[in-house]
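The complex appears here without one of its protein chains, the remainder shown in place.
Chain nomenclature is as follows: A and B, assigned in order of appearance, with residue numbering initiated at 1 for each chain independently.
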Amino acid sequence: MNYRRSYFIVTCLAFGFAFLYVPILSMVVFSFNASKLVTVWDAANSPTLKWYYSLLHNEEILDAAWISLKVAVINASGAVILGTLAGFGLARFSQFRGRFTLNAMTTAPLVMPEVITGLSLLLLFVALEQLIGWPAGRGLTTMTIAHMTFSMAYVTVVVQSRMATFDTALEEAAMDLGALPVKVFFVITLPIIFPAILSGWLLAFTLSWDDLVISSFTSGPGSSTLPMVVFSKVRLGVSPEINVLATITIAVVTMMIVGVSFWLSRAARSEKAAD
Amino acid sequence: MANSSGAAKAAPWQDPSARPYVEIERVTKTFGDFKAVDDVSLKIYKGEIFCLLGASGCGKTTLLRMLGGFETPTSGRIVIDGEDMTGVPPYERPVNMMFQSYALFPHMNVEQNVAFGLKQDRVPRSEIVERVATMLELVKMGSFAKRKPHQLSGGQRQRVALARSLVKRPKVLLLDEPLGALDKKLREHTQFELIGLQDKLGVTFLVVTHDQEEAMTLASRIGVMDHGEIVQAGTPPEIYEFPSSKFVADFVGSVNMFEGKLVEDEPEYVRIGSAELGATIYVSHGISAAPEATVWAAIRPEKIFMSTAPPASTGPGSDNIVRGAVQDIAYLGDLSIYLVKLATGKVVRVTQPNTSRHAEAITWDQQVYLSWDTSSPVVVTR
Partner (left out) sequence: MKSLRSLSKIGVSGRGLVVTLPYLWLLLFFVVPFVIVLKISFSDIDLAIPPYKPLIEWIGKNSLAIKVNLNNYAFLFTDPLYLHALLNSIKVAFISTLLCLVIGYPIAYGIARSASTTRNVLLLLVVLPFWTSLLLRVYAWIGLLKANGVINNVLIWLGIIHEPLTMLYTPFAMYIGIVYSYLPFLILPLYANLEKMDWQLLEAAEDLGCRPWQAFYKITLPLSRNGILAGSMLVFIPAVGEFVIPALLGGPNALMIGRVLWDEFFSNRAWPVASAVAILLLVLLVPFMMWYQSVQARETAGAR
């Protein structure tokens, strides 16, 4: 591929990535700033870890983080089950009753504005409560159900696209050797598409962890998630503790992403060689 | 080539009392408007290597998949060893398939791949270990037992795929283009290995291929397919020497087709007048055709003699002799292909083995005589 290095493209790439990363880097840098004003560098006392200390002892934030974690893990696990079933079904079965609807229902949440999804789910929960008494009030359960609903759409897309490149001959060979379709799914298909399912889990986890709007609509007293707490704080302006939170988040995410992509590319390489 | 164990083994397809092992009865498969397989009937006997030969899209793979249980016939029956298997799913058939892409499970090693089928049958552990080891030795992959598929070469993966499908001792083994992915030398070597394996294990093979050389080497019988139909089924010599139609004559090997009309039609011989050829063809056997019908005489390139001097006449009168000029020569080492242009404009393909190295080499634009034996032409009516 003898493509001439276009200076225009390289410049665009450089500016583009600068645009993407300058804000992130600025947050990281200022998390070490002693001044409460965050963006006014207090050269005398910085860099400092005092805001890190303060954040890690902030009860409100820690509680919220714990709630977010619980919801995100349950959500991711549930969404992966639902999304894998849907993604597998849509990819493998070219015709079944309700296929069009299922397809529509799994693509709509990807683009729908969150305020609509959030509002509609809340109204559903209220109506259900009136009708059958469950769910009793809003809280972790309603939030998790809401998150699972939109997360599974993303997992479906990931699994569906993985299944598109999956060699059906492998499944046929397994059946030919005597395995029932259900067994084939668990013993052959699932292990091979596992990296995609893992990405789906991480995607669902992140979406839930970061979600603000839908959580706000479907949460109840005492179930404030981390984004909700952050939002209430940043509405009023900048806060150094939020910078610290951002830095920690970025560090964790970076490590996870780099680690997972290493692992995924190793798995992909060995599978490609098997073709 | 296939029945190397001697002509003493009587051809079961010629024995009217022999029971076929696999019977395909009037099987049709349609996909929407498209008829992939059209009213096909076949009898395959135990221990045969039967090849379905045809170009892409002729329906051979669909027919194979129906035998494997991956497609259901739209109409017709498939009977294997006396049992009707028409609607039976693949995991309940005593039939195994070797896939074109081998389809080895990438997350299992060689041993686990081969053992997979046995595990599904709930074969006891110790027996699995033993049978897997024996089969791997048979395909010469014993020392690769712990390797994963991505660590093997193409030829090695093929052996593992073969072992995996044979270890269950299926009644029929289906092979989908088994040699397509191998390079020429490996292909030849593997062809003979496959035959040897089949002979040793006595499994009935059904092979699908588009490569006629492969079919001719492997098969005890070939079924030539075109547009969903079997146009001729027979042993390789039968197919090659006695094609039943223009299509078969042209598809298997190369052939010269001369269009003409019957001039004389007797029980022991026929004479065909061909304008294309600019001469008459005398064929030393009778044919059945309508008196005014157009017929074609098919003559294989290797059966045409080429000489610079006029040959002794080969039949009554001066049939079976024409003159032309050498238009093109392709030198292939063991033989040469000559394209000779006749006075009528028709180009005739002649092959001659390069038996000697000396001077009498025929060159471009040389005037030559072409002649053939009276038994060489095959007359086809469609």
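Please note the rule applied: a contact is a pair of C-beta atoms (placed from the backbone, for glycine too) under 8 Å apart; a residue touches a chain by one contact, two chains touch by 3 or more.
Note that the structure is predicted; figures quoted are calculated from it, not measured.
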{"item": "Visible chains that the absent chain touches, using the contact criterion stated earlier", "value": "A"}
{"item": "Residue touching the undisplayed chain, where the options are A:Ala65, A:Leu124 or A:Leu198", "value": "A:Leu124"}
{"item": "Absent-chain contact - pick from A:Phe17, A:Tyr53, A:Trp66 or A:Phe186", "value": "A:Phe17"}
{"item": "Hidden partner interface residues of chain A, rising order", "value": "1, 3, 6, 8-10, 12-13, 16-17, 19-24, 26-27, 30, 37-40, 82-83, 85-86, 88-90, 92-93, 96, 98-99, 101-117, 119-121, 123-124, 126-127, 130, 145-146, 148-149, 152, 156, 164, 180-183, 206, 209-210, 212-213, 216-217, 227, 230-231, 234-235, 237-238, 242-243, 245-246, 249-250, 253-254, 256-258, 261, 265"}
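Throughout what follows, only the chains that are shown with their structure count from here on.
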{"item": "Centre-to-centre distance between chain B and chain A (centres being mean Cα positions), rounded to whole Å", "value": "56"}
{"item": "Chain A residues touching chain B - in the complex, by the definition given at the top", "value": "167, 169-170, 172-180, 183, 188, 191-192, 270-275"}
{"item": "Sites on chain B touched by chain A in the complex", "value": "68-70, 89-93, 95-97, 99-101, 103-107, 116-117, 120-121, 148-151, 164-165, 168"}
